[in-house]
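Omission of a single protein chain aside, the complex is shown with its protein chains in their original locations.
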Amino acid sequence: MKHNGAALAHDPTNIIIAGVGGQGNIMASQLLGKLLVTKGFEVIIGETYGASQRGGSVMSHLRVAGKGGISPIIPKGKAHYIIALEPAEALRVMGEYGNPDVRVLSNTRPIYPVDVSTGALDYPDLDNLKKIITDHAKETFFVDATDIALRVKTPILANIIMLGAFAQWGVVPLSVDEFKEAIRQSVPEKHLKKNIEAFEEGMRALAAS
Amino acid sequence: MSYLSKDSPGEVNLLMGNEAIARGAIEAGVAFASAYPGNPSSEIITVLGSLAQELGIYVEWSTNEKVAVEAAAGASYAGLRSICAMKQNGLNVASDFISNAVLTGVGPGGMVLIVADDPGGISSSNEEDTRYFSRLLEIPLLEPAGFQEAKDMTAFAFKLSEETGLIVMIRSVTRISHGRGNVVYSKIEKGNKKARFDTGRTVLAFPVPWTHKILHDKMAVIKDKFEESDFNRYEGPKGADLVVVTSGAAYLYTKEALGLLGLSDRVGVLKLGTTFPLPEDFITRGLKGAKKVLVAEEVIPFLEASVKEAYANHVKDLGVIEFYGKASGHIPRENELSPDIMAQAIAGLTGTGYVPVDPAYQAEIRGLSLPNSPYRALTFCAGCPHRATYWDLKKALKLDGRDGFIVGDIGCYTIGLGPQGYSMLRTTHAMGSGSGLATGLGQLKTFGLDQPVLAVSGDSTFYHSVIPALINAAHHESNFTMVVLDNSTTAMTGAQPHSGSDTGAMGIPAHGLSIEKICESLGAKVRVLDPFDVDKSVQSIYDTIQDDEGIKVIIMRQECCLYRLKKDEKRYLMKIDETRCLGDACGCNRLCTRVFKCPGIIWDRAGKVARIDEVICNGCGVCTDICPEGAIIREVNHEA
Partner (left out) sequence: MSNAQGPQRLLTEVLDTDLCCGCGACVGLCPYFTSFLGRTINLDPCDKEEGRCFLFCPRTELDLDGLSQKLFGVPYGTDAIGTHRDIYSSRAARSGKYQAGGTVTSLIEFLFDEEMIDAAALTTNDKVLPVADLVTDKAGVKRASGSKYSVAPTLSALNRAAREGYTRVAVVGTPCQVTAAAKMTTRDGVERNPGDAVAYVVGLFCTWGLDYRRLFEYLSGRVDIADITGFDIPPPPAELFVVETKQGKLTFPLAEIRPFVRESCRHCIDMTSEFADISVGVLEDNPAENLLIVRTQKGEELVKRAVDKGAIIVEKMPDGGLVHLKESALIKKKRALANLSEKDPQAAWGYIVGPGDRLKKIMD
């Protein structure tokens, strides 16, 4: 399969988008995957949802290959990039798929598991959580995506903000304009402006960190 | 025009497996599609439904799987290509019809049956492997090992069905159906759209030995075709010592594992796409020279048993081969497979060893990850009406004090088995099983059963299979209370319409059937309640279970909040008056968080007060009525 000149840093490149049911990580993985296919790559996305939609951990395995040989599940310890829409999910994924070279981009706003919101368990100390992640990754970025999204009263936009940050990171061979075009194609007209703004907020947030 | 309906041969698209199947049907000129929703199969019909008007095809969410498969067969008899989709459980329901249709045959329109299995039970109550149905009912079976094949096999299945007059079954799994991958398009065939039932033909299965013989003759023809099929292939070095025989998603894991181990040029892979009837000659050729065979598949050793059987038939040609797989313990007998499982199994058989990451790093990160990423128990969504319903039921049963209990079935409300539903649900089996159990339990008064019996079901389940149980109960005057949790949608599987909805799969008006009218026509006493109106609901449920004559139906009606929020409506804006909140002091002890458990409210340990999580709260407003101190304040945001 020919891919328009652009090269992958890793072949295959393994990206995990992790979060909690309802955070919109499927939308993010799909948007990214479609873009990469138009660039001529082979892409496989493995998704876990269904019952886990209701408060459970949700994970998309996004795999990009130049020469095939990939399955819908990333082998243990083989993630290159982790995009976490929730910080404890970043660490959960690292426990299974992390390695000393993994790079992590994480939202900072916790979503409490029901055992935490009911007071039965404690949510891990956020600073400690960040430190563990940072200490065990090659490179780490934290973005206050939900807090930024809450400023425009639309918490669901956190995923687009994270996508903006990911675009700014520049670890996949895709241009910012290509990202924006993909958003244009997958978001209904009336929400488009807010989404593009959120995307740009995400880019700025990463640039500033 | 959607990317799925573009007639653009050669174009590459990233498709979900279920979309690829739908695209295959579209390319084959399908005219009729039916299904009952169930993960991981649902999107096939959702997608076809959304394109129905553009393509001029008919698509429906049927009342249950048996009806769905019969409806599709009807179209086939009238000359249209038809497709029917379901999850693994659904085939149990539909099998009664199919076991007869294999003898009568279908056609002239080709008919394809898609069954999406769920290894690991990711979104199911079991991990049933439906491939055994193909042997049991004797229907040809195809297993796609990727997204391209999901499309291509579907198109092929229509042709095969038309050539043989048999329903052709395609067995997908969650990782294919819900995964996404590159798919190259082919041309869209127009397909026959003119329906006519040939009155010169009688569709019947008699005499059985004769029609059964015809079936076997057809199977022999199909086997010959399968021997030549491109869906089966041998990859790797000629005469390899170790050959992995595999099908479905397991093929992808096998290939990836060989890549990880660097063994692609040492180990052979015999990839099978047509697994019943088995292409024995092709397999014999593939195994020639092998000393060891590893069979990799999900979930039960279906292929393993068939390949061993084929080996027994050809042992003279093949010599001694050792078989490994589930029987030998090299592949687990439960759960889905993964590249890691395959890598360990192959490494074990080749004596190579597989260490994916620096073990020291792995041990450390696992040690840190476990305590710092708390388990996320399954829960009802914030603002879910089912939580309120169980809350109401719990209180009514407590007040009654006769140790009443609730039997149920599967759906979102199954969460009622656990602490999130106050452990109110005592049983869960199949669709509608709660009502069936209750008709029996409701007859046991003469044996001394003096506990109130209640059954729950969803609204979609009500149409699917509760109605026959209610008829049984009405006829035999069984004494129980049927509680229908009516959230106006099939929520578990992603909010598909059902027989009570005003629109169908194609987005055009449908005749929504009233649950209360159906029940009333059976002579049941019916009450319709709003679970969010806690006091009234508790009183009504209590009153209902005091009446111990005949069947009572309570409809707990409130829209699924996911559905509601798709319409961007939070009914209330919530906040907590911290000066009033008693927190964990005697007098409240965290009723809202510790007991009621809506995830929209968070217990702030440090501040010793409850807080609303504005990101999670869906604004149903129920917690205001639950707080004993009036500390949870609601402000109307959207009129109901």
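Just so it is clear, A and B label the chains in written order, and each chain counts residues from 1 on its own.
The rule is simple: contacts are C-beta pairs under 8 Å (C-beta built on N, C-alpha and C of every residue); 3 or more make two chains touch, one makes a residue touch a chain.
What you see is a predicted model, and the numbers here were worked out from it, not measured in a lab.
Peer 1: Need the list of shown chains touched by the one chain that isn't shown.
Peer 2: B
Peer 1: Looking beyond the chains shown, say which of B:363, B:399 or B:636 touches the absent one.
Peer 2: Once the missing chain is taken into account, the touching residue is B:399.
Peer 1: For the chain not shown, which residue from B:2, B:589 or B:637 touches it across the whole complex?
Peer 2: Counting the whole complex, the residue in contact with the absent chain is B:589.
Peer 1: On chain B, where is the contact patch with the chain that was removed from view?
Peer 2: Touch with the absent chain occurs at residues 394-395, 398-399, 401, 422, 584-589, 591, 594-595, 626, 628.
In the analysis below, only the chains that are shown with their structure count from here on.
Peer 1: Report, in whole Å, the distance between the mean C-alpha point of chain A and the mean C-alpha point of chain B.
Peer 2: So the centroids are 27 Å from each other.
Peer 1: Sort out for me which residues of chain A touch chain B in the complex.
Peer 2: That would be residues 1, 20, 22, 30, 33-34, 36-37, 42-52, 54-57, 69-78, 88-89, 91-92, 94-96, 98-100, 109, 111-124, 128-129, 132, 136, 146, 150, 155 of chain A.
Peer 1: Can you tell me which positions in chain B touch chain A when the two form their complex?
Peer 2: For chain B paired with chain A, touching residues are 12-14, 39-40, 122-124, 147, 174-176, 178-182, 249, 252-253, 255-256, 259-260, 338-340, 343, 356-358, 361-362, 364-366, 368-381, 412, 415, 420, 492, 584, 590, 593-594, 597, 599, 601-603, 605, 613-616.
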